[in-house]
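Beneath this line is the structure, given in structure tokens, with notes to follow.
Left out: one protein chain. Kept in place: all the others.
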């Protein structure tokens, strides 16, 4: 048995997606995402949004979506605010700055930020010698597996309204958060509480693609111009439409996420029972157990995963990620291996 | 019979590609294009290049490739040069300028530019009050279906060397040019004569993807950083690798283009025999016949195509594009319809 | 006798300015242009504007003003329109593109553009695959000495309103235009008919500095942020305030321009009487006579000027520029030299 828990984009797409691609393949469609399939997929998503003002746009990947959104929404002197662990701050090779905008960092242990922290940043930026904070970027789940509840997002939204800030949610793994929160947070909530958010496809069963939802008309204006300028308007745009059409049929989007979550949590429970602790409190498909280094070495012979951080002499946190495609047997084998190598 | 000749991205992907995607689907691969399939596809392409210095990078689309290349190659004060009909000048919503660079236009009737024109632009930009031309952008075939021969590209290359300019070829429809030139121009020629060029997939049988070839080590340095920053590094990068692996197996890449060219040229011959003229002299899969307006109206009932330009009172040029998927029957039906409505 | 007619920034500042700088030198003032002198200068200018909505901002130079204005006014996908001879298109080293924006060129023989040409550009940019024209840039006088009358600017303004475009006037030599038009065009007219324009100081008697006038509140919002970001907010901002305070006292601004115009026109008249023609019809302080090459060579021994363009075999246009500081004796000497070398 050998399996990689390195990430949730190791495999291809959910089989239903491949099927739909095959069925669609010979049909002629209009280009650049203005076709019937993209429209149908958008309509299916909009049924969950319950917000007549919301519009859906399909883009290829997370970094592309983040940079297109932020550069479209801000004027040159305006800045985004993000947790210091935020994807836009650390792992996008300065993509936001390359469009001209500073990202102001907020210290965060668990990957999340609070209304108080946001307001403090606003107060610190008091005049034209500093950038003007204009957009709050959060990820849900965060980059380290924690989640924001509906109440937490409401608190951020309230603060954003007071400080005249936009709220934008990076949902690269949004399915996992929705599944973990078990109804506490819905797409309709996000449509109500945010200015924009995206529903990640790449890490939730698609080959490629994110569905960006913009909830204010003024921000939707000319958005396709921004997409085109940033290289985000695919000629065969329906490639993404087909995938979201499938993912939003019969609840597949959340079903896929539930599968991934369940398997990650199964490992989490088993590891906890073995007495191991975790770097963060993650109910999602990414967990970060802290293990003795010799155990990590043993496990790495049969399983793929990233070493995340050294935590104490002789101990390190690793990252285990499950996906729509992870077989239960791989998870069981991993748990077995942990138990066998009990230390 | 109803068929659209609007473009070469109306259908999905060549069936062999879908097959390969299905076979690959369950296999776990490394992310961000650093997997075995992308490597294999790159190696297959490199066999045609015959240039040990050339490297291959996979990106999603043409605009994305152009903006990533140009912004990576130029310093802030440097500019690109392109024909006034060049895709980067007209149809990319200022994507190049959005990365900070001016594109200097060269007047062109047939979509092509000459060494003399390039040198003239260089002479006109004489000091630090003007941008410094640094890169020549051409498309082959051009946006209006004309092609550069090996000799013409050699002439541009020679001028570029004299003027210390880089030469970059946009090959969105490169297969069509290679097929049309019947061996006069090869991938190895392009690898020898250009600093970079890309082999278009999207418009030649792929779902998505372009294979960028950079022929100088100094220009390859850190190129993946630029890809990531511009949102061009796909998590499931192998999606593009799989497609080029198939397209570069058993000559499929050129075979697909030959099919499209043959059908377009069949229409061209028939239209010429009917006495119609053409806006440009295109041996590729795009042709631009000039037809009487009533005929255009009649044809548009059964066939899709773009009206390109009014040419004289009562006449207009239309654009007819064929693809890997165009059935011969559609072409025959079109020809039949033209003949039936002889005017 | 030896004098340079190369440009209108060869000498320092009008003596009254140096006097005021000396008087002001020891007084402590607030930084960054928020001082009493800047305020006073702005108020003096505003008296001429007759527009309660207009605000004045002081910047260092023309390129800096143009790039700050255009990047502040446009969203990323929006473009400026300018005559092909426009300063922003040719002689600012891609400064506008460096802020992310394309400048669309309009062909122009006399440096001016028309409402029809503007509307044509708008019609050509029909969808999100192209930039969206948003701002019309004109220079008055143009780079080649021609001027727009009030009626011509009104026509542009009317078209801009119809096409939802902003109208911005580069007034690097605005004094010269106002003086040449003898009351046909006033600062109040510009305040009424444009969204923004700048009153050039550097080329009209100041050491450094341009007074930007923005005539719409929505465009003034946060403008100092943009100035700071582009490096245009001087610590000792009052340096520019002092100069405009002097220039807008007792009509000095126009008086200085009248002096320069009168001397340039004196040369023009004399050259015309000698039978020479001109490249453009310039009533300003820049004239472009077409002279025989041997005469140019002879004159260049005693006078400085730029060769502008070859016009016919044996003939070339030269550029003669006068300034606030040009002595009448230099002009007389030049005329004398032309006459003496009659050909």
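Note that the chains take the letters A, B and C in the order they are written out, and that residue 1 is the start of every chain.
Keep this in mind: a residue touches a chain if its C-beta (ideal position, glycine included) is under 8 Å from a C-beta of that chain, and two chains touch if they have at least 3 such contacts.
Just so we're clear, the structure is a prediction, and the values are computed from it rather than from any experiment.
Peer 1: Give the residue, chosen from C:3, C:73 or C:253, that touches the chain omitted from the document.
Peer 2: That would be C:3, which touches the missing chain.
Peer 1: Which of these touches the unseen chain: A:29, A:77, A:203 or A:319?
Peer 2: A:77
Peer 1: With respect to the chain omitted from the figure, which of C:159, C:202 or C:215 is a touching residue?
Peer 2: Of these options, the touching residue for the absent chain is C:202.
Peer 1: Which of C:231, C:251, C:294 or C:314 sits in contact with the chain that's absent?
Peer 2: Of the candidates C:231, C:251, C:294 or C:314, C:231 is in touch with the missing chain.
Peer 1: Using the touch definition from the top, which of B:226, B:258 or B:319 touches the missing chain?
Peer 2: B:226
Peer 1: If the hidden chain were put back, which residues of subunit B would touch it?
Peer 2: 71-72, 75-77, 99-100, 128-129, 131-132, 222, 224-229, 233
Peer 1: On subunit C, where is the contact patch with the chain that was removed from view?
Peer 2: Residues touching the hidden chain, for subunit C, are 3-4, 6-7, 9-13, 15, 18, 21-22, 24-31, 60-65, 67-68, 92-95, 98-99, 202-203, 207-208, 225, 228-236, 239, 304, 325.
Peer 1: Going by the touch rule given at the top, which residues of subunit A touch the chain that is not shown?
Peer 2: Contacting residues on subunit A, toward the hidden partner: 76-77, 79, 90-94, 97-102, 105, 128-131.
To be clear about the criterion, only the chains that are shown with their structure count from here on.
Peer 1: Averaging each chain's C-alpha atoms to get its centre, pick out the one most distant from subunit B.
Peer 2: It is C.
Peer 1: Write the angle of the rotation needed to overlay subunit A on subunit C, where the fit uses Cα atoms and the result is rounded to the nearest 5°.
Peer 2: An angle of 180 degrees brings one copy onto the other.
Peer 1: Going by the contact definition above, tell me which chain pair has the most C-beta pairs touching.
Peer 2: Top-ranked chain pair by contacting C-beta pairs: A-B.
Peer 1: CA centre of subunit A versus CA centre of subunit C: separation in Å?
Peer 2: Inter-chain centre distance comes to 51 Å.
Peer 1: With chain centres taken as the means of their Cα atoms, state the distance from subunit A to subunit B in Å.
Peer 2: About 34 Å, centre to centre.
Peer 1: Could you list the positions in subunit B whose residues touch two or more of the other chains?
Peer 2: Answer for subunit B, listing residues that touch two or more other chains: 92-94, 98-99.
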